[in-house]
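The block that comes next holds chain A.
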Amino acid sequence: MATHAPPGTSSAARDVSPYPTDYKTWKILAWTGPVFLFAVFVLWGVVARNMPPFPPSATPDEVKAHFHELRLPLLIALSICLTMTAFYMSFSVAVARVMERIEGPGGVLSKLEMMGGTITCAPVMVTMAIWLTAAHEVNNLSPEIMHMLYWFGWLMFDLAYFVTSFQIAAISIVCMRDKREKKLVPDAVSWWGWVTFASFFAVSAIPFVTTGPLAFNGVISFWIAFFTWFIWIPSLSFFIIKAIPRLQAEDEAAGLVNA
Partner candidate 1 sequence: MPVATADRVKPRRLPGVDGVWVAIGADSVIFAILFLTFMQDRLKDPALFEVSRHTLNMNFGGIDTLILLTSSWSVALAIQALKRGLVDRVPRYLLGGALTGVLFMVSKSIEYFQKFADGLTPATNPFYMWYFTLTGIHLLHVVFGSSLLTYVWLKSRRGAYSSLNRVVPECVASYWHLVDLLWIVIFPLLYLMKAA
Partner candidate 2 sequence: MSVLRERVTLVWLGLVVLTCVTTWGLSKDLFSPAVAVVGIFLIAALKVRFVMLDFMELRQAPIPVRVAFEAWPVVVSAMILGFWFATGTVA
């Protein structure tokens, strides 16, 4: 599907959209992807001790003790992480714009990707807020309430996966359809996206188990499901960031100002 006008028009540079393409901002937005991953990995993963997570089999007393022991690191890590989750939204916008250049302006899959990526922020932010509240209020709350907040966070964080699945699927489909000889995003990354997509479904088991591979701290629901996604984000980001100057060069070669 043609995404821009044929080159060599005799008039001055041909406008395609009413707004100029701001390649610089576009690239900055693409960089917020790795920034988001760094924040989540370092703050939520390392500082807040979630790799692996505190076990789902923990008793209410154990959960309260855990939040009490880690109160200050949790307050710092979760509050910053909550705020920085917004970077996943900005990243999703940058990706959507690259996808539009393959799919065509206003394409349905680029819209789905942007929505999927943006909405992903919601369960992440809400979960951070829940655990942040639990840490903040640990001295005022009973062990039962603490246990409930812990589970509330995990159930929300994990089971909302399908919005992210939609985002990943949309990106993989569009990027695989790229007709350029050297695709903007290589097929290997798109196929890894499908591996990530498939790995998420197992997470639906978390309400039913507290030990073993399918528990929210288990090898399948945590290590595999999270790390396939953790690998996908930087891999995709790398090629999205590189795609923008490529697209700028294509626009300039075609004599277009706005694309």
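Assorted remarks:
Quick note on the criterion: a contact is a pair of C-beta atoms (placed from the backbone, for glycine too) under 8 Å apart; a residue touches a chain by one contact, two chains touch by 3 or more; residues count from 1.
Inclusion criterion for the candidates: all candidates are chains of the complex that A comes from, given by their letters.
These numbers were taken from a predicted model, which means no experiment stands behind them.
Contact annotation for this complex: of the listed candidates 1 or 2, chain A touches only 1. Those residues of chain A that touch candidate 1 in the complex are listed here as 176, 187-188, 190-192, 194-195, 199, 202, 209, 211-214, 219-220, 223-224, 228.
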